[in-house]
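One structure coming up, written as structure tokens, with questions to follow.
Note that one protein chain of the assembly has been removed; the remaining protein chains are unaltered in position.
To keep things simple, chains are lettered A and B as they appear, and every chain counts its residues starting from 1.
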Amino acid sequence: MRFWPLLLPSVGVLLVWMIVPLVMTVWYSLQNYNLQSPPAQFGGLVNFEYLFTDPDIPVVVWNTVVLVFGPLVVTVCLGVAFALLYDGPFPGRGIARLLVITPFFVMPTVAALVWKNLFFHPVWGLLSWAEQSLGMQPIDWFSSHPMVAVVIIVSWIWTPFATLILLTALQSLDRDQIEAARLDGAKAVSRFIHVVLPHLMRPLSVLIMLETIFFLSTYAEIYVTTMGGPGTATTNVPFYIFSRALQGFDVGLASAAGLFAILIANVIAFFFTKRLSEHL
Amino acid sequence: MKFAAGLKKQDVLRTGGGWLVAVVMAFPVFWMALAAFKTEQDAAAVPPKLFFEPTLENFVAMSERVAYWHHAWNSIVVSFSSTLIAIALAAPAAYVMAFHASKLTRSLMLWMLSIRFMPAVGALIPIYLILVALDMLDTRLALVVITCLSNLPLIVWMLYSYFKEVPPEILEAGRMDGARPLKQLWYLLLPLTLPGIASTGLLGMILAWNEAFWCINITATNAGTLALAIASFANSEGQFWAKLSAASLASIAPILIFGWITQRQLVRGLTFGAVK
Partner (left out) sequence: MTALTLKNIHKQYGDVIAMKGIDLQVQPEEFIVLVGPSGCGKSTLLRMIAGLEDITSGEMFIDNVRMNDVEADARGLAMVFQSYALYPHMTVADNMGFALKMAGVPKKERYQKVLAAARILQLEKLLDRTPRQLSGGQRQRVAIGRAIVRRPKIFLFDEPLSNLDASLRVQMRIELAELHRKLKATMIYVTHDQTEAMTMADRIVVLRDGSIEQVGTPLELYNHPANTFVAGFIGSPKMNLVPAEVVEQANGSARLDLGEGSSVTLPSHPGLAPGVKLTVGVRPERFVQSDTGSISGVIAVVEHLGGETLCYADIRPGTRLTVKLGAMSPVKVGDSIRLALQPGGALLFDADGKAMH
């Protein structure tokens, strides 16, 4: 294998990047280590015990699940719809397409702030103005429906991603199949179900796996809007770890939680890379 | 069913729908861009004002409240250097994987990709503690290194996919002409894949620029990028909303342009080629 000097820089660097944090996380998860009262003392499985008994945990896990499935469902449905819409030509399609994908390139912090102040804000937000015009009381979204608000923000950012992927996949669809179906008398809906959807199955599974991995790490949007609150209403696993570690200074507990995050991500990544290996 | 000459109902629906969706999706950005040119009073007005007298005062005052230029510079430096370093590290590896593939290189590629999927939060504590120990919190160097490592797998992948498009005989001809691997890379491969490398660079810069997680957690006023600068406004009152909009607009504008240019490469890159 005479090419190892060429491979070494990137492989070596990534190896360190992967192993050092992992080893340290495992180490610290077994320690009683609070940054405010060092030093660390061996605590055995204390952190894991605490993790399982922390009353916040079920909420955190549930929030994580909601924050994954919510945007997933929205982005996939909208993504399919938008992709179908943009699959055929219409005047100004190029520009319209640029506009549609814009949200994805906006910094997540900016995106969250825009929504927080421009839309959801109970006093100045557009939504509050709309609600008042309809005769309703303005809703303080981040107090009463924080999860919905965050899901909306994440969905807004990621729908373009889904749209782009599905649109690319649609454009590789063989037109002849659709023509044949049309000649066979299939209506639009039926054509969609029997010709288009099967073709989209593979890109959809790729999309879903990718988005699941990314949504599991939702962080910036929460930090900027609700800081995990009110209470723990919008705390997901990453935020839990952050709050325990950098706010509560309990490194041991956060490491234990971190291990779980890594574990779950590994499971999903395993399936994804298996799928990918077919393409290499 | 035809409405007008040559205009089918389906086309009208598609045009209408397509534009409606585009407007709705881009509206928040548009609205923010609008606010950037309003006075604070106008920005806070209820009901919201669509028409107003535009002003540039927010852009001028940006630096005071947000230290815009300082953080913008950090963003530029971090995005640029982390991407450049990543490409330099990735190119030789991508070369080997593309032209001297073996079971080992395939496994390496898959391993690299799986690292990409690890939640950043899993490394947060160790990295934080290491930086504290090395007294490197809030340094640009730390951010450059971490951003580079985070994006490295993706960059290796993208370069690999572009390298694979070059017919291997060309490099073999180079070999016969006496060129060792690094020379093949420099004289033959890079010139032929320059567009692909540029796209990879752009994508890398977009991801680095928008990177918020590490930025928020390990940097502050000294090395913070624009992502952090904006985030530190999280609890700001509405009085500064117009200025914030201006700063935000100035922060995202370059990336929006990059993104528009590279949208196709984006799909290829982020789905790791699984979708063509």
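Keep this in mind: contacts are C-beta pairs under 8 Å (C-beta built on N, C-alpha and C of every residue); 3 or more make two chains touch, one makes a residue touch a chain.
Computed from a predicted structure; not experimentally measured.
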| item | value |
| --- | --- |
| Interface partners of the hidden chain - shown chains only, full complex considered | B |
| Contact residue for the chain not shown (choose from B:G18, B:P92, B:P153 or B:G174) | B:G174 |
| For chain B, the residues touching the chain missing from this view | 167, 169-170, 172-180, 183, 187-188, 191-192 |
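In the analysis below, only the chains that are shown with their structure count from here on.
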| item | value |
| --- | --- |
| Between chain A and chain B, centroid-to-centroid distance (C-alpha), Å | 16 |
| Residues of chain B defined as touching chain A within the complex | 10-11, 14-15, 17-19, 21-23, 25-26, 28-29, 31-32, 35, 43-44, 46-48, 89-90, 92-93, 95-96, 100, 102, 104-106, 108-110, 112-115, 117-130, 149, 152-153, 156, 181-182, 206, 209-210, 212-213, 216-217, 226-228, 230-231, 233-234, 238, 241, 244, 248, 251-252, 255-256, 258-260, 263-264, 266-267, 270-276 |
| Chain A residues touching chain B - in the complex, by the definition given at the top | 1, 3, 6-7, 9-11, 13-14, 17-18, 20-22, 24-25, 28, 82, 85-86, 88, 90-93, 95-111, 113-119, 121, 123-124, 126, 128-129, 133, 156, 159-161, 164-165, 168-169, 172, 202-203, 206-207, 210, 213, 216-217, 219-220, 223-225, 227, 237-238, 241-242, 245-246, 251, 254-255, 258-259, 261-262, 265-266, 268-270, 272-273, 275-277, 279-280 |
